Each structure stands twice: as C-alpha cells, then as structure tokens.
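Sharing a structure, written as structure tokens. Questions coming.
Note that one protein chain of the assembly has been removed; the remaining protein chains are unaltered in position.
Let's turn to subunit A:
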Amino acid sequence: MKEIKCECGHVNPPGTILCESCGKALTEEAGSAKLHDMRYDGSARRSQTYKKTPVDKIWNFFSSVKTGVWLIVITLIASALGTVLPQTDYIPSNVAPAVYYQDQYGWFGKLWYTLGFDDLYGSWWYMLLIALIGVSLVICSLDRFIPLRRALANQKATRHEGFLKRQRLYRKMDGPIGEETYAQIKRKLEAKRYKVLEEDGNLFAEKNRFSRWGPYVNHIGLIIFLIGCMLRFIPGMYVDELVWVREGEKKVLPGTNEQYVILNKKFTVQLYNKKDNQNFEAALNRIGNVAKDFETDVVLYKQGAKHVLGEEAPLKKVKSYAIRVNKPLKFGGYAVYQMDYKMDEFQSMSFALEKKANKKVYGTFKIDLYHPKSEYDLGQGYKVKLLGYYPSFSGFAKNGEPETDSYIPNNPAFLFSLISPEHPKGEKSFVAIRQTVEPLGKNDYKLAFAGLETRNASALAVRKDETLWVLALGGAIFMIGVVQGAYWNHRRFWLKCEGGPVMLAAHTNKNWYGLKKELEWVLEGSGIPVPVDRQDKKNPGKKDTGRPA
C-alpha cells in the first residue's frame, strides 16, 4: 500500500480516511457519507494494511477497542465472581481449604475450590487478564494518539468543501460576506481565546486541542499504576510479615534481611473504665469490656553483619518506642504495626516443699518454664530434682510415659524427686495443674503450688511498600487525564470565503450545546445565522440543506 497524495498536495500515510491537511475524503465510503466520523479526525489509525507478519497480526488484535472492551468485561465478571465466597486468605488457617469450602458451601464450594476461585486474584489467569488489558491499553493508545496528533498538527486553514459539508454544524451562505463582518467574527473568536489561522481569505479557529490528549494521559496513568502493581513482585519492594514476640523476648524482624531485632519490653491493654466518664457506664454495663488502647513497648536494635549463620552478631540500639494501633514504629522504610496479642502465657511457676504431716514448709523455689533447671537446692538437706518436664502435657503414652505436644508451656507438668533428710534417695512426685500423682506410693513430702507468673505476647506486622509513590503518581496522572478530557472541549470553526459562496462549519469532541452557544455569540450582529446542527434530535427527519431558511 502506498502513501496517498491528496489534490491539495499533502501526502498522507496509507489508510488515511480524510486528508490530514484539507480534510478531503480519501475513501469512497467517506466520500459518500452524509456526515464524517470525526472521532480520530479521519486519521490512519491502526493501519490495517500491515497484516503480513505475525507481529502485525498481534498488534492489530490488541489495537482493537473491541478486544480491549472484552478483556475488561471478562475481568469484571471474574472479579465479581471472586467475591461470592471468601478468598483463601480469609478462611480459618487451621482447616485445609479443600475441606473448608466443601464443608461450608457444599458442592458449590467444592466446585469453587476446584476451579481455583479460592485464590482468584492471585491466579495466573487473572493476572494474565490484567496484563493483557495493560498490553491493550498501550497498543490502543499508541495506535490512536500518534495518527490523531499527526492529523491535528497537519491541518491547514483551507479545508476541502466536502469536508465542511460533512460536518455536523454546517451552513452555506448565498453569497460572500463583507470584510467588516469577517473582521468582527475574527475579533470575537479571539476574544473567546480561539487560535485563529488565516490562509487565502479562509479562516480557521481552534481552541483546547490539549483536551483531545486527556484519554491518552489517563491511559499513561493507568499503565504507571499497573507498573506499580508489578513492582510488588520485585524483592525488597514490598514486605508484609507477622512476628509474635513475648515480653522480654528479642526477635529478628522478618523481611528486614536479618538487619533488625526487636525486644518486647511490655505489652498492655487498657480498657475503658466506668469511672473515667459517667456516660460510659450504661454502655459498658451492656457490652462489657471495651478496649481503649493496645500498646507494645519495644526497643529496636540494628544487628551487625554475620559472617556465618548462627553466629552471635552485636546489637546496636536504634530506639525505644511505644507501638500503638495506627502508631507504627517507623525506620528505614519499614513500619511495625500492632496487630494482635495474647494475654497471660505461663512464664514461671513457684512451689513450696511441704511436709504433709505438719504442713511445715521447707523452702520455695521458682521454675522458669522456658529454661528450667535440673536441680533446686533448698538448703539443709532439702532439694528438689527435676526428672522430667512436659511443657504442654497431653496425657500418658501407652508405656506410661508422660507426653508433651509442644515446647510452649500451655499445660506444664513435672516429674520431681523430693529429697529430704528422711529420704536422701528422693520421693517421686508427678505434678501437673490440679493433679498430683505419687507413682511409688504415699510420700511424706509434697509440693504445694505457690504462684504463677505470666507474660503477654504481642503480634507485630512488619510492612514496607516502596511501590506506593508509583501507585500515587499513576493515580494522579490518571486524574489529570480525566480532568483534561472532561472539563475542556476541543472546538474548531471553519469559515471558507475563497471561491464561491461562503461556508461555515464547526466541530467539537463533546458538548455541542456549548459550541452552539459560543457560535451564537460570535456570529451575533454579523447577519450570519448559526450553522444548523444536522444531528439535532429535536427535529428528526427534517431535511436540512444547510442553506439559510
């Protein structure tokens, strides 16, 4: 296919419908139309002539608005379907998803899970759809923006008669107009901030061309937004981790490349008190406890580089901080949020060695439930040996051995040997919560429970999102594009005086009413009636010749 040379002398790219310079119809179809399709100014968008290579075929597929709309429709339907049942992130974590969906929602749940809808927004095909929309956006925009910009840049003041005749707002006068009238129209157009071009006595006025770029600016914003979403997959750009830290414990913050360590000094929950405010009383009586504040007092340390794993690295204190809900600890791009808590975990237990006969106490001792000692010496020949420790006692095995199902002291149990001057070899005693077993017959001594110390645990979320500013930038550009395209209209006005009767035509990309009002004002007092709107819905069927009535 060759380039098209118009009679006005302008050379148009192949596939052009209306000459970029004078607007003459270059295809038979356009030449016989009643009104021109002015959406892309008749430019050679999506040169359908290049269909030879696979690259062109792929290009043309994505260049189609139809393709884009279908992709969006499919994505919308899929997104809607994803909300019918909860996503896998929001179901209880202690049940297998396969079981959960079937149990809760029957055959539909099973189908839903089998089809992979439980993790729809992270599924490869959903992401592929989004990616294809991105491709469609880029190619559609390029294929329309470039030719449209070319056509608008190349337009001349002198337009072909056929072009003017096929505009929606058009009027043909019976004769020429006076110089004074021409000058007045020009002055008024300039007063309305039109850019006026003149050539051979023909006038062309245009304003707000930038409004035509609105949709493309909007698309650039969307693409930047998509790039922002993509960046989340690049390591180091996005972190969202959770860590449980008990009071007094130091933990490496996950997601920080082992760089930071946090110490939980204290976790507190504050409740609203009836005494704080009389108005609370009724509500608190009705509801019970209402939390006022959750707070974790922490110390943040920076950990020195380790040469080998397992090595103890020096810790350098960075700062102390009280993390509260929505008041995260911030450092080096990270934010640590208060997320969850667990109150009153067992930490240590105290016992008193007591002689059953006279209830005399021969000493007390405290067992650290995480780091128990194997012997507690009470002096004067009294001693307690720890023979067995079962932090989370779950019952006895077949061979009679006590069992534990965790290292966390949820239900601590102990096997002690109680040594006293009377029993230097010791009396065996198995002690669990609310349970004491003396496996080798009656003992003379027993351990009396003498107290429990607990501590709280706090769950902290480690977050980092380096993609936020990209998303914000994309969103801002998107909005600029919307405003640019929505609040301004690209308006053009042609006045052809050369050769024969005077012709008037006008075009806008939207808000025809506004354009007509503006032209009324421009033409007022010139004796020229406003061009007729030939798509006016008020007078359907009325044949308009474009001549003044």
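The rule we apply is simple: contacts are C-beta pairs under 8 Å (C-beta built on N, C-alpha and C of every residue); 3 or more make two chains touch, one makes a residue touch a chain; residues count from 1.
Following the convention adopted for this analysis, contacts and distances are computed from a predicted model.
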| item | value |
| --- | --- |
| Hidden chain of the complex, named as in its UniProt record, picked from "Acyl carrier protein", "Thiol-disulfide oxidoreductase ResA", "Sugar ABC transporter permease" or "Spore germination protein KA" | "Thiol-disulfide oxidoreductase ResA" |
| Full-complex contact with the absent chain, from A:W59, A:Y272 or A:F331 | A:W59 |
| Selected from A:Q104, A:Q270, A:S406 or A:T454 as touching the chain missing from the view | A:S406 |
| Chain not shown: contacting residue from A:I139, A:I185, A:I220 or A:L460 | A:I139 |
| Option touching the unshown chain, where A:F233, A:F449, A:Y487 or A:W521 are the choices | A:F233 |
| Touch with the omitted chain, as defined above, among A:G9, A:P92, A:G310 or A:P421 | A:G310 |
| In subunit A, positions touching the absent partner | 50, 53, 55-56, 58-59, 122, 124, 127-128, 131-132, 134-135, 138-139, 142, 227, 230, 233-235, 252, 258, 306, 308-312, 370-374, 386, 388-389, 391-392, 404-407 |
